[in-house]
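First up is the structure itself, then whatever we jot down about it.
For this depiction, one protein chain was excluded, whereas all remaining protein chains were kept in their positions.
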Amino acid sequence: MIRLNNRQLDELRPVKITVDVNKHAEGSVLIEVGDTKVICTATVEERVPPFLKGQGKGWITAEYAMLPRATHTRNQREANRGKLSGRTMEIQRLIGRALRSVVNLEALGERTITLDCDVIQADGGTRTTAITGAFVALAIAVHKLNAANAFRVYPITDFLASTSVGIVDDTLMVDLNYEEDVKAAVDMNVVLTGGGQYVEVQGTGEEATFSRQQLNDLLQLAEAGIGQLIAIQRQTLGEQAARIERTEMA
Amino acid sequence: MIRLNNRQLDELRPVKITVDVNKHAEGSVLIEVGDTKVICTATVEERVPPFLKGQGKGWITAEYAMLPRATHTRNQREANRGKLSGRTMEIQRLIGRALRSVVNLEALGERTITLDCDVIQADGGTRTTAITGAFVALAIAVHKLNAANAFRVYPITDFLASTSVGIVDDTLMVDLNYEEDVKAAVDMNVVLTGGGQYVEVQGTGEEATFSRQQLNDLLQLAEAGIGQLIAIQRQTLGEQAARIERTEMA
Amino acid sequence: MIRLNNRQLDELRPVKITVDVNKHAEGSVLIEVGDTKVICTATVEERVPPFLKGQGKGWITAEYAMLPRATHTRNQREANRGKLSGRTMEIQRLIGRALRSVVNLEALGERTITLDCDVIQADGGTRTTAITGAFVALAIAVHKLNAANAFRVYPITDFLASTSVGIVDDTLMVDLNYEEDVKAAVDMNVVLTGGGQYVEVQGTGEEATFSRQQLNDLLQLAEAGIGQLIAIQRQTLGEQAARIERTEMA
Amino acid sequence: MIRLNNRQLDELRPVKITVDVNKHAEGSVLIEVGDTKVICTATVEERVPPFLKGQGKGWITAEYAMLPRATHTRNQREANRGKLSGRTMEIQRLIGRALRSVVNLEALGERTITLDCDVIQADGGTRTTAITGAFVALAIAVHKLNAANAFRVYPITDFLASTSVGIVDDTLMVDLNYEEDVKAAVDMNVVLTGGGQYVEVQGTGEEATFSRQQLNDLLQLAEAGIGQLIAIQRQTLGEQAARIERTEMA
Amino acid sequence: MIRLNNRQLDELRPVKITVDVNKHAEGSVLIEVGDTKVICTATVEERVPPFLKGQGKGWITAEYAMLPRATHTRNQREANRGKLSGRTMEIQRLIGRALRSVVNLEALGERTITLDCDVIQADGGTRTTAITGAFVALAIAVHKLNAANAFRVYPITDFLASTSVGIVDDTLMVDLNYEEDVKAAVDMNVVLTGGGQYVEVQGTGEEATFSRQQLNDLLQLAEAGIGQLIAIQRQTLGEQAARIERTEMA
Partner (left out) sequence: MIRLNNRQLDELRPVKITVDVNKHAEGSVLIEVGDTKVICTATVEERVPPFLKGQGKGWITAEYAMLPRATHTRNQREANRGKLSGRTMEIQRLIGRALRSVVNLEALGERTITLDCDVIQADGGTRTTAITGAFVALAIAVHKLNAANAFRVYPITDFLASTSVGIVDDTLMVDLNYEEDVKAAVDMNVVLTGGGQYVEVQGTGEEATFSRQQLNDLLQLAEAGIGQLIAIQRQTLGEQAARIERTEMA
């Protein structure tokens, strides 16, 4: 089993996070993991969804989409079909839920931060890349709010990143690209905090199954990979990363 | 932490599966897990979706819905809203994917079996109950096809059942009812085969996280619970269960 | 013309009404007329539609649906098609309108009762069965509100039930099952009150016509059949039936 | 009870049918019944809906709509709401079904005639006016096809017209205008053939009921009114009317 | 190049404007330009869209539709397709924008006037005919409001009319009918005020281009044609036209 560019089984593809790629958004990044490229923007609005009104709490939500030609063959726009696919809904629910696990919604106050994750080019792992990038865009937006004295308590409680692991031709590996993903018998997405806590585990056998031992080994691979992603997030955020760490310690 | 009816932390609610509840469907059951009640029907159609045409393979798909008053307060029908919610899509994709993992689609031949899972009354665990019931409805439909000599190779390769586990007030427990589910910091759905292989693990912290150790303990609880569900499926299917076992051994 | 199970032309199929089949709904029944089975739930909400706001009046409305495999061949869910069919809309408008004719909306006060009629299994006469069952679910919900002193004047003014009549192979008959319905040249649905007053008559020749005399004979058959249905409703409601009769007399 | 313009209880409003109002349609009329004005066009297409393919039969279908300001206050266009209302669906199903009862679909051959009934101005009775007008547009289109030797057997078997009757302030009357319709306790639409046969009876009490005797008296009023409408149709169609009569006699 | 009925290249088709064709609308006309016939109604509502609330300004908006058989072959209703076509949206945005250019929205006050333009029969130039007719319907509605002392300043500031020009077989001509429009290499719609000011120019080459000189010549043709249309509007409005002229002079 030889991976593209002689990549090792436990080796991530090259990761690059460019910040402030959008002049309007309160936070924005372009994240590249191999040939997967996602623009993540954070929009701050001083209102909350109806179900939260008057509770003094904020909300974090996410939307996900692909440009029609992000993929090998062109996909019809969901706006033309008139509705979101089940896949899109599943992914954006996942991103929002994951981010909320490291945000103190009371500390955020009555505001909503929407993370838009738009896949410019896809090569596998778009949802995990979106989570990793969206966290950075969120951190930038929160940092700006904090600089404007919006909070009494800093609302981000920990780092958050995600990667995929899977079993391809009976081989366990991390960060599958599109070609590997298509061949995978088992596909698992893992989201962890900076402190190594689990936020999400979604392991799926498509017309296949996996043993408890394989599950354990996959988690091991994911933990190592996500550790590296969080190190890159820290480096990208610089000063702002330090602020999050102080919250963790508090 | 005292559960309703003095239920133990590792104790399932009472499970009852009534077969042949619909005179039109090729397979049908009413499954009751505590106060959660789901009608599962299997419909056999001698055609496959466009993406499988001419490949000699079959397809298993599922749809999921709740009656408007299955829940404490009435929900608007999705037909009135004009579209399925993200939650519904996520669940029906899960049910279909899980069932396909124990079906030999080549052996099934160019036919589609659709599992309709309609929740008549909800009290937590509707998706795991739907999977457990849908497997039985599927097995009945396949058995009828087999009796009519539709197959050269028996297409069901193993049993399949599902339950939920979760962490409520720092306590790990199996088969959460609605009240427990609402309070749960971590919620995990597990789908296993009769042979104990993993098909799906979906663990989620909503505004919370969990450790690797907790993850392991939750899986332990789920394995025990699903073992009991599969025993009930075997008993319900009787003769037909034996046929599935012979396939497993082959 | 021999009917299934040697049924006479003026004989209803066996009717069975099981109450309180749903633990959440304010009123609920499972009504079975032959092989046609409908779950009817009544939901009470302390609000009225916009067009009634501030008038001190209540509202009764109904929704109707079939499970996909309620019928011989599977039907696509209306939620998937993204809209209700004309048939569904016609039926649910009929059910709501019929029920409102025996409810004093001023006495009901500013609340809405929604009757959900979900066909679990269909064998002809689903709309008339839904009306007959929905009345009972409504009566149960109203009785509970009354027990809680919600009303000054009891809002149900009479019983209400419905059956179909038709002409099959030039023969007039009551309560058509699916097979008869398909062959019918004329199909008529009649809704009557306990006092024998007409609420709805919908007689239709599909690629056929009928004479004034035939119309009269069909009405005669319907009156007799509905009389029996109302007797069964009375028996089912017991004590509560007496309360409705006192209102009628008042 | 004094009606507008001293109209008698059994007196229709003035009826005017103008033919050939559209240069593109195969048949077209503008029908005016009092202030209710409907354009009816018949479109002939040499194809049938999927469910009739290859059976050698034709199809008659209808669509109904109102211009937004046909009514006292402006209504939102159904195209903007993105779906037809239940009322619209109910009406267009009724018009199509009624027309089919006087057409020999085998004689029509594998073609579809679509009757578009667009209400330009509404003042009560739009659905019955649409039926009466649509029959004339249909007859014109069929006459043209016949002139082109499209048929071996003339496909229209009888005349067809419709009016409303109702009970307003305990008074029975024919052909209700909008003001009367709003006050009506009972509203009934009747469709009859030239030979006096019944095609449709739809009697409805909205928050009211009616006796068997009242039902009989309403039918009497409707029969007389429809007789007059059919006389006007005959006069309008002239030569073409004679052709339909010959079919009836055959 | 010979035009139908020996029409000259710079000659409009016969124009006829019939006022007050709808008894409910505040203003209404039937405008006929050759065989193109459009009903335009003006509806006055004492409210403004959300984006204008509380600004003391009014709004003018337009909707456009064709009856299904306005055209040579029948078109599916947009209500059935569940959405407006791009063409319809483009046209109704154009009509509304054009009318607003001759209305003083502050003087109008917090009310909305909706112009519904429904094409009864189409033979080219439906959007320009709609604009010309809608202006007259608007003027009638405004005149009625003015008679009721609704305004301090008269809100219509000038006349407004529109026609099409185009290049067919290398020949420039005004007011294209359907047959000419289909063959046109260049199609241009022009909207002018009574004072000869430009409001809209939309020139389009479909798989063709045009020179600056041709553009100038087309505008010359359009200016002459629109001058004649405005003369007809003046004549139609009579007394009311004088009122608009006084506003222009003020």
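When the chains are written out, they are named A, B, C, D and E in that same order, and each has its own residue count from 1.
The rule we apply is simple: a contact is a pair of C-beta atoms (placed from the backbone, for glycine too) under 8 Å apart; a residue touches a chain by one contact, two chains touch by 3 or more.
The structure presented is a predicted model; accordingly, all values stated were derived computationally and were not measured.
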item: Chains still shown that are in contact with the chain withheld from the display; value: A, E
item: Omitted-chain contact residue, chosen from E:L4, E:M89 or E:V153; value: E:M89
item: On chain E, residues whose C-beta touches the chain left out of the figure; value: 83-87, 89-90, 92-93, 97, 100-101, 105, 188, 193, 196-212, 214-215, 219, 223
item: For chain A, residues in touch with the removed chain; value: 22-25, 28, 35, 39, 41, 43, 45, 63, 65, 67-72, 74, 77-84, 88, 114, 116, 118, 120-121
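Everything that follows uses one rule, which is that only the chains that are shown with their structure count from here on.
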Chains partitioned by contact, chain C not counted: A, B | D, E
item: Equivalent interface to D-E, taken from A-B, C-D or B-C so that over half of the residue contact pairs match; value: B-C
item: Copies chain E and chain D - interface residue numbers shared by over half, same or different; value: same
item: Geometric centre distance via CA averages, chain D-chain A, whole Å; value: 61
item: Gap in Å, rounded to a whole number, between the CA centres of chain D and chain B; value: 52
item: In chain D, residues with contacts to at least two other chains; value: 82-84
item: Full enumeration of touching chain pairs; value: A-B, B-C, C-D, D-E
